[in-house]
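The other protein chains are all here in position, but one chain of the complex has been omitted.
Chain naming follows the written order as A, B and C, and within any one chain the residues start at number 1.
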Amino acid sequence: MVFAAIVAVQIEDLLSSVIAVGAVGLGLSLAFLILKAPDLAITQLVVEILCLIILIRATINKDLPVIRDGRWFFNTTSTLLFIAIFLMFAYFALRELPHFGQPIMRVAQEYINQGKELTGATNIVAAIILDFRGYDTLGEATILFTAVMGVLAIIRRVGRINEE
Amino acid sequence: MSEYILCFALFSIGLYAVLRKRNIIKIIIGLGIIEYAVNLFFVLIGYRTHGRAPILAKDQSILNMVDPIPQALVLTSIVIGLAVTALIVAIAIRIYEKYGTFDITKIRRLKG
Amino acid sequence: MKNEAGMTLIVKTITRLTVGLILLYGIYIVLHGHISPGGGFAGGVIIALSFIHLMLAFGREMALKKLSQAAASILESLGALMFLTVALLGFLGGYFFLNFFLHKGSPFALFSAGIIPLCNIAISLKVGAGLFAIFAALVLFRGIGEKE
Partner (left out) sequence: MILPFFVIIPLGAAFLISLFGKKIKNFADLLANLATFSLLVFSLYSIPQVFAHKILVYKVGSWIPPIGICMVLDGLTSFMLVTINLVSFLVTIYSVSYMEKYTDKYRFYTLFMLMLAGMNGIIVTGDLFNLFVFLEIASIASYALVAFGTEAEELEASFKYAVMGSVASSFVLLGIALLYSYTSTLNMADISLVLSGKPTNTIVGFIAVLFLAGFGLKAALVPFHGWLPDAHPAAPAPISAMLSGVFIKTLGVYALCRVFFNILTVSHQLLFVLIVLGLISMVVGAFLAIAQNDIKRMFAYSSISQIGYIIFALGVGTPLAILGGLFHLFNHAVFKSLLFLNSGAIEYSVHTRNLKKLGGLNSRLPVTSYTSLLGSMSISGIPPLGGFFSKLVIIIAAIQAGYFVFSIVAILVSIVTLAYYLKFLNFTFFGKLDEVRLKIKEVPWAMRLSMIVLAIICVASGLLIVPLFKPFLESAVNVLLLGSSYKNAVFGALK
């Protein structure tokens, strides 16, 4: 997946790079399945397909000259240096997290133990997003609504009424 | 540990794409990769060794499940990512229509 | 715009066969969201995909005949309002977002878990219509001079 991501960023042809992103997304979907998150796997899969269609729609049929990246060696090095420092700090910080595979589950255990009795849903993820944290989901639905409204507003052909 | 580091590597690749690329579509792709990395990280921290998916079967009594909260959160954040991508692509298409290019260095009408 | 009306015959035939199935699968996922993996979002996206599929295969007129863009955005607002209403109905029990069904039904049944299936349906309506509206807008934009 990391490899596919590098390919996606570095490849010159835009269409191939979009397809490489698709590979990253599908890899992510598989990873979710391995990590025991079937809900996410399904959602990620379909969302990925939709994203790809939208992105391909944006890139296809446009005469795209190959854009060379900036040749300033200095800028690239400084960016890489910044990222390296970021990763180093991240490494030190991550060492203090609980080990992989052993989450603390302070609140989560209560959901698992009582989720069925309290909400009646057997899919605990559904119980969380729609009942315990339903307010979040309202926000999430609103985000999508906002995006739709935003797209419809941006796509308008005429933005301003001319007074003259 | 190595899983976390790989995840951060993915994050950095996305960040690099956003910071250094000149093509608008590449920048959008970079944003997408950052989004993936954060989502993956969320799910990774919720994983429990030999855990089960957080869905009860008919006669199940084992409660050794992976952490369901990050999954619920990631579900939200996937949708957020989709919304942001759609909006930015719409802006990008309009920009392409106005300028006829995806090259960010040629789109420089604003100063500063 | 007639020359753009869809792809080859093979694609059209297969689409005709599969679109219904995709739509049904989406609805199944929505309704069983509280029992099995999936839920409003995944289901809604699948429903939207079935319409987008139609649009890709047959060209935009065909899909828009089934569900016009204005209808899509109205459906979306309705879905959003329905979700908000479900949330507001919680005030019957005294709290915002209260799961107001007193007995939650037997687990594993289709009609169980209080407000969760209702929310799922509302969300799927919203997501499906909304994504279709986005897509239709992005596609329509390229047909110059058609809108308005």
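Here is the rule we go by: a residue touches a chain if its C-beta (ideal position, glycine included) is under 8 Å from a C-beta of that chain, and two chains touch if they have at least 3 such contacts.
Bear in mind that the values here come from a model prediction, so they are computed numbers and not experimental data.
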Item to check | Visible chains in contact with the missing one | outcome: A, B, C
Checklist entry - What residues on chain A make contact with the chain left out of this view? => result 89-90, 92-94, 96-98, 103-108, 110-111, 131-136, 138-140, 142-143, 145-147, 149-154, 156, 158-161, 163
Checklist outcome for this item: Hidden partner sits against chain C at residues 73-74, 77-78, 80-81, 84, 87-88, 90, 93-99
Next on the checklist: Could you pull out which residues of chain B are in touch with the chain that's been left out?
Outcome noted: 11, 15, 18, 24, 27, 31, 34-35, 38, 41-42, 45, 69-70, 73, 76-77, 80, 83-84, 87-88, 91-92, 94-95, 98-99, 107, 109-110, 112
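Following the convention adopted for this analysis, only the chains that are shown with their structure count from here on.
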Checklist entry - Are the chains arranged, by touching, as a line, ring, star, complete graph, or other? => result complete
Checklist entry - How many Å are there between the centre of chain A and the centre of chain C, using C-alpha atoms for each centre? => result 21
Checklist outcome for this item: Whole-angstrom distance, CA centroid of chain B to CA centroid of chain C, is 23
Checklist entry - Could you state the distance in Å from the CA-based centre of chain A to that of chain B? => result 2
Item to check | Sequence positions of chain B contacting 2 or more other chains | outcome: 53, 55-56, 75, 78-79, 86, 89-90, 93
Checklist entry - Tell me, which residues of chain C touch at least two other chains? => result 36-37, 39, 41, 107-108, 127, 134, 137-138, 141
Checklist entry - If you look only at chain C, which of its residues touch chain A in the complex? => result 29, 33-42, 45-46, 48-49, 52, 56, 73, 76-77, 79-80, 83-84, 87, 96-97, 99, 104-105, 107-108, 112-116, 119-120, 122-123, 126-127, 130-131, 133-135, 137-141, 147-148
Checklist entry - Given the complex with chain C, which residues does chain B contribute to the contact? => result 53, 55-56, 58, 75, 78-79, 86, 89-90, 93
Checklist outcome for this item: The answer for chain A against chain C in the complex is residues 38-39, 41-43, 46-47, 49-50, 53-54, 57-58, 116, 119-123, 125-127, 129-131, 134-135, 137-138, 141-142, 144-145, 147-148, 151-152, 155, 157
